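Only one protein chain is missing; all other protein chains are in place.
== chain A ==
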Amino acid sequence: MAGQTLIPAGDFRTSYAADTTVFPTTTSRNAMIAGIVLICFAPHVVNEYILSLLIQIGIFGIAALGLNIVVGFTGQISIGHAAFFGFGAFTSAYLSNRFGIPVFFCIPLAGVVTAAVGLVFGLPAARLKGLYLAIATLAAQYILLDFFARAEWFTGGSVPASAEPFSIFGYMLRGDKQYFYVVLAYIVVCYLLVTNLIRSRDGRALVAVRDHYLSAEIMGINLTKYRTLSFGLAAFFAGVGGALYAHYNQVVSIEGFGIDRSIIFLAMIIIGGLGSIMGTLMGTAFMVLLPESMEWLSVALRDSPIDQFLGLKNNIAFLREMAIGLIIIIFLVFEPDGLAHRWRQIKAYWKLYPFSH
C-alpha cells in the first residue's frame, strides 16, 4: 500500500512529530482547507439532484471509512457492515422518537450504541482471523437483519420507522441544502478523527496487526484488544453514517441494509484503496456515481439497438448489480491498490513532468 510519496525538495523532517503530521506539507493543508471552503458553496451552485448525490457520497463515505479501519488498516474482514449501518439508522430514529433526545445528540449516541453492538460481534475476532472472521460477520449480518424484522418496538417491523428532521438547539434544518452542511461537518470531523487515529500509537498498532500479527504481538501489542477495538470503531462510524442516513431520508425501512449493501461498502473501499483515507471518499464517490451513470446511459440509449438487445428498461437493476460485481473483480485483478494509488501516480507524474524519474 505504500506508494511513491513525493516530498518537495528542501522539506526535511528532523523529528518523528514532523513526520506524522496530518498534512505532509503546508500546501496540501491549504489545498484541503480551500477545497472544504469551496465545497461549502456547492448547495448554491449545483441543482437538487447533484446535491442529493453529494449528500449520499458523504453519508456512505463515513460508513465506508469505518469499514476501511477494520479491513484496510487492521486487515480483518467484515461482510456485515450494512447491518451496523442499519442499526445506527434505527437507533437514532428510536432515540429521537422514544426519548425525545434532540437529533443533534442522537447521531453520535447512535454511533456509540452501534459501537457496543459491533464490539459484541467483534468478540469472535478476538479468537479468529481471516476467513473465520469473514464468516462470523456474515452471520452477524443475517442475525441483525432478522432482529430488525423481529423487533417491532425498535424498528417498526414492516412499517418503516420515521425519523425526525435534523435540529440544533431548537432550530430546525429543513431541506437538502441545509442538511448538506450537517453531512459536510460530520465528514470533516470523522475524516480528521481517523487521520489522527492512524498517526497515533493505537493507529500504528492496528496497522501492525494487519501487517504481521505475530510480530505485532511480540512487540507488545494486545491482539485481542486491537482486533475488537477496530470492530468497535468500524461499527461506530457505520452507526454515525446510518444515523445521518435516517435523518436525511426521515424514514427508515428494513430494506436496504442487506448483504448487497455490505458488498457495496466493501466495493467502495476496494475501489478507493484499502488503507487509504482519502481513497475511501474516492471509492464512495465512484460507487455512488456508478449506478447513476448507468441510469444516464440507459436514458441516452433509449430505443437504440443496444437498448432493445439488453432490454435496459426492465433489466437495469440486474445490470447494475452485475456492474458492481464486475468492477470489484476488475479492480482486484488490475488495480488492487485502488484509486488512491492511481491518484498518487498521476500526482507524481505531473510533479516530475516532463521527466519520468
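Note that contacts are C-beta pairs under 8 Å (C-beta built on N, C-alpha and C of every residue); 3 or more make two chains touch, one makes a residue touch a chain; residues count from 1.
Just so it is clear, contacts and distances are computed from a predicted model.
*Asks:* Name the absent chain by its UniProt protein name; which of "ABC transporter permease", "Formate hydrogenlyase", "ATP-dependent helicase" or "Xanthine dehydrogenase, molybdenum binding subunit apoprotein" is it?
*Replies:* Looking only at the record, the undisplayed chain corresponds to "ABC transporter permease".
*Asks:* Out of A:Ile39, A:Leu53 or A:Leu123, point to the residue that touches the absent chain in the complete complex.
*Replies:* Spelled out, the listed residue whose C-beta touches the missing chain is A:Leu123.
*Asks:* Based on the whole complex, identify which of A:Val117, A:Ala163, A:Val183 or A:Ile270 touches the chain you can't see.
*Replies:* Final answer for the missing-chain contact: A:Ile270.
*Asks:* If the hidden chain were put back, which of A:Ile101, A:Ile328 or A:Ala348 would touch it?
*Replies:* Considering all chains, including the one not shown, the answer is A:Ile328.
*Asks:* Considering the whole complex, not just the chains shown, which residues of chain A touch the missing one?
*Replies:* 71, 75, 77, 79, 123-124, 127-132, 134-136, 138-140, 142-143, 146, 149-150, 260, 263, 266-267, 270, 274, 315, 318-319, 321-322, 324-326, 328-329, 332-333, 336
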